[in-house]
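Just one protein chain is left out here, and the rest sit where they should.
All chains are identified by letter, namely A and B, in their written order; residue positions are counted from 1 within each chain.
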Amino acid sequence: MGNAKLWGLKKSPWVFHLAAAACNNCDIEILDLITPRWDVERFGIVLVGSPRHADALLVTGVINRKTLPRVLRVYEQTPKPCLVIAIGTCSCSQNIFTPSYNVVGPYDKHMPVDVYIPGCPPKPETMIMGIVKALKRL
Amino acid sequence: MKKEYSKKILDEINAKFPEVIIKIHSPRRTYISISREKVYDFVEFLYKEKGFRFSIATGIDTRDGIEIIYHFSHDEAGTYYNIKVLVPKDDLKIKSMTMLLPATDWIEREIHELLGVDFIGHPNLVPLLTAETWPADLYPLRRDYADEHKNIKIKKKLWEES
Partner (left out) sequence: MRRIVPIGPYHPLQEEPEFFKLIVEGEKVVDLEINIGYNHRGHEFISQTLTWDQIPFLVERICGICSDSHPYAYVLAVEDCAHITAPPRAQYIRTIIGELERIHSHYLWLGLAGHFIGYNTVWMWVWRYREPLLDLFELIMGNRNHYAINKIGGARRDILPEDYPKIEKYLDLLEKKNAMFTNAILDDPVIRARLENVGILSKEDAIAYGVLGPTARGSGYACDIRKDDPYDAYDKVDWNMIVFEEGDVLAKAKVRLIECNESIKIVRQCLKNMPDGPIETRVDEIPPGEGIGRHEAPRGEVFHYVRSDGSNMPVRHKVRAPSFMNVASNVVAVKGYSIADAALVLAAVDPCYCCTERTFVYENGKKKYSGQDLLKLSWEKTEKIKRRYGK
């Protein structure tokens, strides 16, 4: 069962986009990936509406106190094995928001992260490169 | 042209509320200080009779107390009138403007949770921005808020369907 999921993941990863307290820039660049210039759907990458259908989680934003329980819940709902791809400097290392009273640490403090794609925001080409590198490693 | 417009309004304010202190910072920025007891009537005058638009309110923690500044915009003249009120620290209460101006609803909730001012008469003074797990007596925008409070532990709450 695990092998079938892994095969599906490698050939056509279905991604779920999870944003926790983001400025929306990385999120817009992720949506840009579907538009005609990059068009990742021809590679089989599909944005799904529920974490239960997802092979990979694209996480953005710096987590704040209110969104932490929800983020953890989404991670629990995603069937394993799954890839967690942290997009943007905010999700890799909290960026400039470290002094704030409302932030609770970057994503790798709360869940295992497989790929880090830094940048503010990272260009869509960088994101594709990051996802491909992660898939090749599997 | 626009400068004279402001002069007419300032004359009217001086006539009706002679105890205010007016400071003109630049042609389109005026700061008016008024006491806590008179500010509700003054805001009613600006909103209802002069037709100014409420922009936002700012809360500042100063040595003498918590200063609340109500920012009003006079769109035809492009001028901002900023009403300053000082609330003493040992009696942090002021009358809420929400019933008069629905636009002040959210900002009063924000000043309440980040600075600790009580708005009397507000229909729903619950926290707006901070999490449910944030302690209610901790005010981040106060100057004596210490950085060590940042590491308040929060419990991993399971998602509850309400």
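Everything below uses one rule, namely that contacts are C-beta pairs under 8 Å (C-beta built on N, C-alpha and C of every residue); 3 or more make two chains touch, one makes a residue touch a chain.
Computed from a prediction, not measured in an experiment: that's the story for all the values here.
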| item | value |
| --- | --- |
| Absent-chain contact - pick from B:11, B:44, B:76 or B:91 | B:76 |
| Among A:74, A:92, A:113 or A:131, residue touching the chain not depicted | A:74 |
| Residue among B:9, B:60, B:92 or B:125 that touches the chain left out of view | B:60 |
| For subunit B, residues in touch with the removed chain | 25-26, 28-29, 31, 53-56, 58, 60, 69, 71, 73, 75-80, 82, 101-103, 105-107, 127-131, 140-141, 159, 161-162 |
| In subunit A, positions touching the absent partner | 16-29, 31-32, 35-37, 47, 49-51, 61-62, 64, 66-67, 70, 74, 95-97, 99-103, 120-121, 123 |
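By definition in this document, only the chains that are shown with their structure count from here on.
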| item | value |
| --- | --- |
| Between subunit A and subunit B, centroid-to-centroid distance (C-alpha), Å | 39 |
| Parts of subunit B lying in touch with subunit A, wherever the complex brings them together | 130-134, 140, 145, 147, 149-150, 154, 156-159 |
| Touching residues (chain side subunit A, partner subunit B) in the complex | 64-66, 68-70, 72-73, 99-102, 104 |
